[in-house]
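Missing here: one protein chain of the complex. Every other protein chain is in place.
Moving on, here comes chain A:
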Amino acid sequence: MEELKQKLKVQIIEALNLQDTRPEDIDDNAPLFGDGLGLDSIDSLELMVLLERYYQIKVEDPREGRKILQSVQSMAEFIQSKQPA
């Protein structure tokens, strides 16, 4: 799980071009939108694309997306739940 979260942080920084942010600056549980990283609705679409590209997971329901993209922790948990045991 730790390895996955670390990888996710690197992928988020790259996908969203967060120039002055390092992986260690992102708290696992901090909200990605609003107060945390300050991401917006276009970023949420970019994160959906990230899940599809790197983890072959397609999020169809926007309400589900809101829960999944809450934090790095929630994204990692979701990815892990979708991976074959």
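Here is the rule we use: a contact is a pair of C-beta atoms (placed from the backbone, for glycine too) under 8 Å apart; a residue touches a chain by one contact, two chains touch by 3 or more; residues count from 1.
Operating definition for what follows: contacts and distances are computed from a predicted model.
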Tell me the UniProt name of the left-out chain, picking from "Beta-ketoacyl synthase", "PadR family transcriptional regulator", "Peptide/nickel transport system ATP-binding protein" or "Sugar ABC transporter permease".
"Beta-ketoacyl synthase"
Among A:R22, A:R53, A:K67 or A:K82, the residue in touch with the chain that has been omitted
A:R53
For review purposes, identify every residue of chain A that touches the missing chain, sorted by number.
15-20, 38, 40, 42, 45-46, 49, 52-53
